[in-house]
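For reference, the structure is listed below as structure tokens.
All protein chains but one are shown at their positions in the complex.
Moving on, here comes chain A:
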Amino acid sequence: MKRMLSFIITVVVLTGVMGLTTPGLLDKVRLGLDLKGGFEILYHAEPMDTGGTLTRASLQKTAESLEKRANALGTSEPEVTTEGTDRIRLKIAGVTDEAEVRKKMKEPAVLTFRSAADGDAAGVFSKIELVGSDFVEGAAEVQRDNLNRPEISISIKDKAKFAEITERLLGKQLAIYLDETLLSDPPYVRAVLTDGKASISGGYTLDEAREIADTINLGALPLKLTEKYSQSVGATLGKQSLDQTVRAGIVGSLIILIFMMFMYRLPGVLASFALILHTWLLILVFVIADFTLTLPGIAAFILGIGMAVDANIITNERIREEMRSGKSILSSVKAGNKTSFRTVMDANVTTIIVAAVMFAFGTGAVKGFALILIVEIVLSIVTNLYFAHWMLTVLVKAGALKKPKQFGVKESDISAL
């Protein structure tokens, strides 16, 4: 009776948890661009000048800069990732003016030093004094001033030009802009600088100073971006795909569940419960690991349910076979669980091998698909193998499953030992 009780408690608690959390979980699943609309661009990055070098850091910085720009354009949750050594993938959802975003993204970061022109209001600097090409490439570095405070030093190619500017602006402010953004409180020019080095100090922390130096270097050495691949999906079309595919999934899954219950009776009901648990766990993993659900992802999801059923079918067929050979129900279940375990493991490991290869070689959607497949197989082993076996064994031991009929085995098929 104790066993029966633990079984009932487990099932009731799991059902309750699943029922209560599912709507909330579903809302939290992050949808891919193909399901909610948006666009994705894969850029190939190369140095602006031939002969320049492309470093990991400059790629990273370019990606960060793209992300900042996307944010500045007011798009929701832009996602920028680097890929390989020379690629940047950009994903932006819910964009109204796609052409504008694309244009902004491709412009190289432009670093300018500006001063206030005649007629500028306070805090406005419209006269451009120096542009990106005036600076020595990658020359911005963090130093410490006399008081050991971090400051940023930049080298300028034309010393005379800089001397002229600082002389003219002595006592005035010289603002530093990256694109159209003011980098810091505009510093005042305190002396005529003849050595071609400008220092920006403004009470920065060391990290802030480093960040600015990096940004300036990026501005001075921007990477040239070319579009390798782009995909843009309208919001309506995305929603339509999501609805259709989810509906297809629900119908397919229901038929599978009905089939299982019809075919294997009570063990089939247990298998269905394990399958539902499996699906719920998968959604949970999606939310916790913050996976993005894409269309191929849903396909993998539904297909995975079909494949997870295999574990249950193998087990139940085996148990039936053992019963027909005349074994008692308990030993049939034990033997069936044991032999099917090995088979299911072998079969699943081979599928994981394929999925792992897809993950290693794939990009974008393929990677996502492979990852879901792997997670799904692992979860399937937990739920459709371990958990389903446990449920079945408990019910048999507790005496709830006594007759071969409950397994869908006819008495007449059982041969005498």
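Here is the rule we go by: contacts are C-beta pairs under 8 Å (C-beta built on N, C-alpha and C of every residue); 3 or more make two chains touch, one makes a residue touch a chain; residues count from 1.
Keep this in mind: contacts and distances are computed from a predicted model.
Set against the options "DNA-binding NarL/FixJ family response regulator", "CRISPR-associated exonuclease Cas4", "Protein-export membrane protein SecF" or "ABC transporter permease", the UniProt name belonging to the omitted chain is "Protein-export membrane protein SecF". Interface note for the absent chain: among A:L130, A:L183, A:L225 or A:I256, the touching residue is A:I256.
Among A:E46, A:E64, A:E141 or A:D310, only A:D310 touches the chain left out of the display. Checked against the full complex, the one of A:T181, A:S199 or A:Q240 touching the unshown chain is A:Q240.
In the complete assembly, the contact with the undisplayed chain comes from A:E98, out of A:E98, A:E141 or A:E211. Of the listed residues A:R3, A:K157 or A:K228, the one in contact with the hidden chain in the full complex is A:K228.
Think of the hidden chain as still there; on chain A it touches residues 34, 37, 42, 98-99, 102-103, 227-237, 240-242, 244-245, 247-249, 251-253, 255-256, 259-260, 263, 295-296, 298-300, 302-303, 305-307, 309-310, 313-314, 317, 321, 339, 342-343, 346-351, 353-358, 360-363, 365-366, 369, 373, 413.
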